[in-house]
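The structure appears right after this line, and notes come after that.
Every protein chain except one is present and positioned as in the full complex.
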Amino acid sequence: MNGAFAPFRQAVRRDLLLAARHKTEVITALFFFVIVVNLLPLGIGPDQDLLRKIAPGALWIGALLATLLGLQRLFAPDHQDGTLEQMALSPQPFTLLIAGKIMAHWLVSGLPVVMVAPLLGVQFDLPGRSLAILTLSLLLGTPILSLIGAVGAALTLGVRGSGVLLSLLILPLYIPALIFGAGAVEADLAGLGIEGHFSLLGALLLACIVFAPWVTTVALRVALE
Amino acid sequence: MNGAFAPFRQAVRRDLLLAARHKTEVITALFFFVIVVNLLPLGIGPDQDLLRKIAPGALWIGALLATLLGLQRLFAPDHQDGTLEQMALSPQPFTLLIAGKIMAHWLVSGLPVVMVAPLLGVQFDLPGRSLAILTLSLLLGTPILSLIGAVGAALTLGVRGSGVLLSLLILPLYIPALIFGAGAVEADLAGLGIEGHFSLLGALLLACIVFAPWVTTVALRVALE
Amino acid sequence: MQWNSWSEFWAMGGYGLYVWGSFGACLLGMTLEPWLLLRRRRAIQARLPRKESIR
Amino acid sequence: MLSVSHLTCQRGERVLFRDLSFALPASQWLQVAGSNGAGKTSLLRILAGLSEPAEGQVTWKGRRLREDRAAFHADLLYLGHQGALKEELTPLENLTLGLGMEGFSPGEEAAAEALGRFGLQGREQLPTRYLSAGQRRRVLLCRLMLRPAPLWILDEPFTALDVHAVGVLSRLIERHLASGGSAVLTSHQAMPLPPGLSVTL
Amino acid sequence: MLSVSHLTCQRGERVLFRDLSFALPASQWLQVAGSNGAGKTSLLRILAGLSEPAEGQVTWKGRRLREDRAAFHADLLYLGHQGALKEELTPLENLTLGLGMEGFSPGEEAAAEALGRFGLQGREQLPTRYLSAGQRRRVLLCRLMLRPAPLWILDEPFTALDVHAVGVLSRLIERHLASGGSAVLTSHQAMPLPPGLSVTL
Partner (left out) sequence: MSTSLINWFKFASPASFYPMAGRLVPWFSAAALLLAAAGLWVGLAIAPTDAQQGEGYRIIFVHVPASWMSMFIYCVMAFWSALGLSFNTRLSGMMTSALAPTGALFAFLSLWTGSLWGKPMWGAWWVWDARLTSQLILFFLYLGFIALQAAIDDPRRADKAGAILALVGVVNVPIIYFSVQWWNTLHQGASVSMTKAPSMAHTMLAGMLLMALAFWAYTIAMALIRVRCIILERELTSEWVKKNAME
């Protein structure tokens, strides 16, 4: 084992392997995003101007819900079959293993969403510059969603009806990311600067990277008691 | 046991008891709906006119997602712990037991959504008449969502990543209900008649009541093999 | 004293619905809560080994 | 009453058993023996009508299973590796609701008494999730006392049970046999039962 | 090496055991006996540091568990009622990934050999979901061969195993003891092991 980050890499590798074993999970998180975003015009009507206005918000909310869906399975299977217990008993730092799992979650659920977002933006007739800003904001924002989500997933672990409870806990905490993310595009369209939005998103991301895995670990230890 | 519908009532009672045992599950399905609908303005911006226009669609999509979330737990727990096996081996008609479970799902996830919808409509500043039409359309529509959803839940039972796969299967099937439901309010606001929309919703509902439980049963037998 | 008659008081200068809706909701909430708490306490005391209430 | 002819079971590319035939008359029990992975559980699931054999057929009272599922299932009590227990319901609710779905309503007292016989007094109201591994199995076994059925198919009923519970269960099976029932059992432990038929896979 | 003093465990309103003290020296094994629900699993989880006792403390090599979790966990191998198996991974992947997370990398051949010793040749590449109940337990037990640890805590390691596998496992435990390790076991069956210490709850 080389380097202090070996357990991190181990955990990422393991979760990616598990995800690869049922490709459906990766693909479907993505398609959920695509479908939710495409439902909106069906519910709202085909008015092009209206759609362009709501596009950034709709895409962000789609990303948020897609992330949420995968979060329920972030720790639950490992908890049920005892893997989490084994991780807590492992001589390696628990926090690093958990950080690895969160990273894998983002790679599986966040990254594909970011990559497909420009395509959906085109469907809503967004101009090129807005597309770029939107994608960048998602790239900065989706890791925040995974990190905050992990705390919620750990808190609701093993609680029945945890899927819905998780949403209730997490969605309010997602609001700053949503506002700065979707706001960036709108600010740009309104001719305002976007540095503010991006630096706030960045600060949020940093704070989450530092604190979220640690809080998650504490919550997981409580859940395992 | 009196009457042919005894198993139906038995199944409804059992599932409602289970739901009552963790009240959170009922409450949180509702709050998921409330929160998702409330996120939309945060993503899109606080423009009152814009919001009024997208309100019916947003509420319908919220209802749809809230239903979806509960669907994952419609059969999965019963499958995991072997209850479904026991139901299939029961001398009582399997289809009736399953119909009971679907009914309970609607009572727990659909009905509360219908009841809270007017309140959310007020947040979007919808006029009174639109509120009434919207609520009525949801009352007719949410059972359709539960019934179609049950088929999807049965088809994806025991498949890993079933949560997301389920959405993928089901959301496209929800589109007719969504279009007629959300469309009714918009048609009315545009001064057009709404009978057409409502009779189509009604026909859809009838067809689902007749066929969906039966198809679900067939799918469940396959999943149990 | 601002009011000349009770009906004037209840009308609140045309804002009666809103003002009394607010004060009424507060009154309702803040009596419901103690009442629910009292019931909860009774339920616990019924489960105590002896019926006497505990200080 | 239960009879099996020329049964073959295949899983993936592996044939677990081939051309298996036997008959199980009333008041008799059959031990299905075999090492881990021999196909005992697979056989029991076929007998219960939960999965289809590759070849051969199973008959109950002379009729093939498929012909009259409902009648067969009314006569059958099956207990698999996992038990149909809801973690958040109490043992009492688990029992009465589970049986209710099969169309039996034993009544609270009968259920409570059965739980008592299996040493679960005082835990009737505790959510099942808190029970120990053995206590969960005991809740499942209470069904044997409450739901009359001439044919029992039990997959490793003795796992996780302590000595006392093993005694209770084997007396239960003996009584079932004495009253004309029949049973198919698997187990890796010695079973304190009168001699019966046996099939080794 | 493992010693326990004045341990009390409470679950809900029930005190499972009170004021329990013992010490387990090297090369010795301890059987935790007791009927279903006596608190064996609860005790084992406390010993492993997975849950906190209401009172009392556990020390390993003279240090309290909390003081140096990592060192203790490096010395510990715990096997609970459930096994940390992923249904969709093969037995081989389950083993290597599981051990990898604990910082061991036994290598494919060693893992395959261990699986072979437990009679799982030819099933290394079959998703675990298809395995029988006993075969799953066997996969878990392979960890005992691959991961060196002076303290084993095994909760009912013999369930679901057939006679052959019981033999393999007990030889494994004997060897572990002979080489200076210690073990805490529970079981409702007789264990074919040399006499050891015993605690009854």
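Residue numbering begins at 1 within each chain, and the chains themselves are lettered A, B, C, D and E in the order written.
Keep this in mind: a contact is a pair of C-beta atoms (placed from the backbone, for glycine too) under 8 Å apart; a residue touches a chain by one contact, two chains touch by 3 or more.
The shown structure was predicted, so the numbers you read here are calculated from the model rather than taken from an experiment.
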item: Residue of B:35, B:58 or B:87 touching the missing chain in the full complex; value: B:35
item: For chain B, residues in touch with the removed chain; value: 22-24, 27-28, 31, 35, 38, 41-42, 45-48, 51, 122-123, 125
item: Contacts of chain C with the absent chain, listed as residue ranges; value: 1-3, 9, 12-15, 17-19, 21-23, 25-26, 29-30, 33-34, 37, 40-41, 44-45, 47-50, 52, 54-55
item: Contact set of chain A toward the excluded chain (per top definition); value: 151, 155-156, 159-162, 165, 168-169, 171-173, 175-176, 179-180, 183, 186-187, 190, 192, 200, 204, 215, 218-219, 222-223, 225
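Note that in this section only the chains that are shown with their structure count from here on.
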item: Contact-graph distance - origin chain A, target chain D; value: 2
item: Chain C and chain E: spacing of chain centres that average the CA atoms, whole Å; value: 58
item: Whole-Å gap between the CA centroids of chain A and chain E; value: 36
item: For chain C, residues that touch 2 or more chains besides their own; value: none
item: Touching two or more other chains - residues of chain A; value: 22, 160
item: Every chain pair in contact, whichever chains are involved; value: A-B, A-E, B-D, D-E
item: Touching residues on chain A, where the partner in the complex is chain B; value: 22, 24-25, 28-29, 31-32, 35-36, 39-40, 42-45, 50, 53-54, 56-58, 60-61, 64-65, 69-70, 72-73, 159-161, 163-165, 167-168, 171-172, 174-175, 178-179, 182, 186
item: Footprint of chain B on chain D - complex, ascending; value: 48-52, 70-71, 73-74, 76, 78, 80, 82-89, 93, 97-98, 100-103, 105
item: Touching residues on chain B, where the partner in the complex is chain D; value: 1, 6-7, 10-11, 14, 17-18, 21-22, 77-78, 80-83, 85-92, 97, 224-225
